[in-house]
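Mind having a look at this structure? Questions to follow.
Apart from one protein chain that is not included, each protein chain of the complex appears where it belongs.
So that you can tell them apart, the chains are marked A, B and C in the order they are listed, and the count of residues begins at 1 in each.
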């Protein structure tokens, strides 16, 4: 309501200063609200921290959990340091195979993040391409793609992922599946969740396409490809940006769910989900930490992404999943 | 109305066609039925003859046609593991899943509407902020982890020794935060009541209900916050609309403004989203059933996958497809009844 | 000059099908002949299904936005098209500019048919015809600076120009609409509505067009800003010898701005006249009602002609004269026979049976 407008009076005498890109960012509402929102700051710090720690895990982790020689089966199910019977070598205790829980969590977070990012990149590629095609070409292409997306969505993305995962695993055999689990999971989650992107992109393309600046570009004589990429696409970026955060969180949860069902990462190269699964078998015997500590890390990771997404949505205020 | 139903029917046929093709492709690729039937020792020539007899050498389309024809008549083949018709196996497991899903839907509906409406009407109140905070945490905790936490707290029990046991208040606090853990967390319990046929219910006995508590809370835990947030967002948007402002200007009571003018418009998009989420419920039911060893369709499906029990996998997919199509149709019908601007003959808005 | 004008006239005579359309002469820049445009309302095949009388039938509904419009726009004039919402005036503008493809009919620009050209063939015409839109908040790309917005048409239509020349032209056109060229690095949202509309006008003027379609260019603006923009459009017309097709619902603006006026109702033109004639002596009953409905400062009480009922939807068009349902002079002929534009003694063309029969 109160956009500062350029006043024309005296414009001859005072030369207007052109703000640089950095100044624009600094003056932008995005930056303004980030500066005031402590939750957003904390979440970004946690998220970036986790990403750095996870990807630097080979350097930071006390042991290499993938190296079988470093594992002592006698030291299994040791509790974390604050509980009686802890071993000072293992701050967060050990799992049922005697692996250092801290190290394996660091490595597991890396696997989870890798799959999360990979799957979202794949989703985005598929979803944006199909969404743009559907929104801009319209007609039969649109009807076909969107009907497909609707059917897939009505089955829920997780359901699709479980079914595809199950079928792929059954046809290819468990050993093969385990070997290529990261790629498999990226493919499965990426294929399962593209409709979210496609629908968002299509909706905002349709909204933008009807705006008069697109008509103006057409009247100018620009070719439709240029209109699509130079005019329409840049204006659909903010909703894409917002759902990307949500989608990363979803992809990480989906991966954890698949791994928990035994359709994901093998226990030799566990993700957070498979750590929770392997720990669950020992929860009845009182070793709650094997499952709940990785669970806590997963929750913190997903929660910080979700809160960031919430904040972004409030700031950018795009109308998602509508129309 | 009739045109609407015909349209839905054509849509349903399309969906079921796609699912059946997929399901059939799975069946075609997963394992070798001949091997399942005769074992390793039979010579290749005999197997070939068997294949020919079973029609496994026919073209894909012919095989699919046979499969579809059988499926329409309710014949999805025989489960390898249970050695009985797949449909019977499913029918035995279906009630458990349905009861679980209905129990958590009840929780979702009972809690999401009042909490969502309250936090939309009073967005700045402490309680609404608390609800919103809890709901975003709820979304971020995967269903199976919620289930595990519930088991740890209410089934295994936790003993807190954080406060000094020597002092009176310390031991009181320790006792207060510690839990006994006597809630059942495994299966459906022992005294199920048979209603008819395969239908055994948890709802008739105290023990059965107790077994239902933790699984249904776990299953509701991810949808409930989602719906609270959705209802809140929609309601806040509706509250900004001209017609709500106008309703206030007419001098009618706020209760009527909230619950007649605003809520009815809020529920329209919620119904649509709710229809889509039924699919997600079925997916999460698989996870919940796994954690609680709940003998429903989800657990059965996972077992079938691990045992490569193809007919069971295929029939599970087909049945889930039917459930989705039916629920989506019901949701569309309800939407059309609630929303006067949608005529069921025309295009749904 | 004279000879070419004669040639053009001959050429026109040949392409015209009905004798009533002959009045317009060779100096017309744009010719619209029997233009029709309808939009489908029915969606895809599944959505077209209806159940009627026990049988499943395919039922398609259309919005008949324009039904046989003939217009000639003369070089140097401002032809205003007025009408209420849904009368098809914007559809005419958008069809002329090639944003919509006509269902039937022809559009010729300077004697050449343009409605059936490919976008590549249309390119030279794009330079000569430009358009100004209604909503200044939506007509500038929010992700582009003013400089980029104005450079884009220049780079497209003058690929041979160097950077400097393009920038010079941008500066010139910005000054000419009263925007300081130094603001070029700013984005559209940093300007007020009136300034944005100036920028949109600058974009249209950048390629030095000779013909501009203005679709309600001032109706989204405040009164004091409307005057500024209207002045700017008139200055531009004088300085650049522009021809306007000006779409509006505001008759007060028409009276001030237009050379000639075409009044539209439900997709058809019911009266065309010079502005002075139309305002002094409106012939068509609808024009009369429309004129009497303008709230004036002078009189105390509105003495407007009350029309019965509401504008029918363009989905199911009335038979005969589209206005007969609301017309106080309608008779059986009006309900059955569609009136055509008939030229009056003073050159006004009216499509009304009552005027034709001197009942009015």
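As a convention for this text, contacts are C-beta pairs under 8 Å (C-beta built on N, C-alpha and C of every residue); 3 or more make two chains touch, one makes a residue touch a chain.
Here is the rule we use: contacts and distances are computed from a predicted model.
Missing chain, UniProt name from the options "Formate dehydrogenase subunit gamma", "Cysteine-rich domain-containing protein", "NADH-quinone oxidoreductase subunit K" or "ABC-type dipeptide transporter": "ABC-type dipeptide transporter".
Interface note for the absent chain: among B:182, B:241 or B:293, the touching residue is B:241. Of the listed residues C:127, C:304 or C:335, the one in contact with the hidden chain in the full complex is C:304. Panel shows chain C; residues 84-85, 192-195, 222-228, 230-231, 234-235, 249, 251-253, 255-257, 275-276, 289-290, 292-297, 299-302, 304, 306-307, 309-311 of it touch the chain omitted from the view. Residue positions on chain B in contact with the hidden chain: 240-254, 256, 260-261, 264-265, 268, 338-341, in rising order.
Heads up, the rule we're going with is that only the chains that are shown with their structure count from here on.
Summarising the inter-chain layout, the chain whose CA centre lies farthest from the centre of chain B is C. Averaging Cα coordinates per chain and for the whole protein, the chain whose average falls nearest the overall one is A. Chain A and chain C, compared by their mean Cα positions, are separated by 49 Å. Chain centres here are Cα averages; for chain A and chain B they lie 24 Å apart.
Across the complex, chain A meets chain C through its residues 3-6, 8, 11-12, 15-16, 18-19, 143, 211-213, 215-224, 231, 234-235. Partner chain A is touched in their complex by these residues of chain B: 14-15, 18, 26, 29-31, 136-137, 139-145, 148-149, 151-152, 156, 275-277, 279-284, 286-287, 290-291, 301-302, 305-306, 308, 313, 317, 320, 324, 328. Contact residues on chain A toward chain B in their complex (touch as defined above): 147, 151, 153-159, 162-163, 166-167, 169-171, 249, 253, 256-257, 260-262, 273, 276, 280, 283-284, 286, 288, 291-292, 295, 298-299, 302-303, 306-307, 310.
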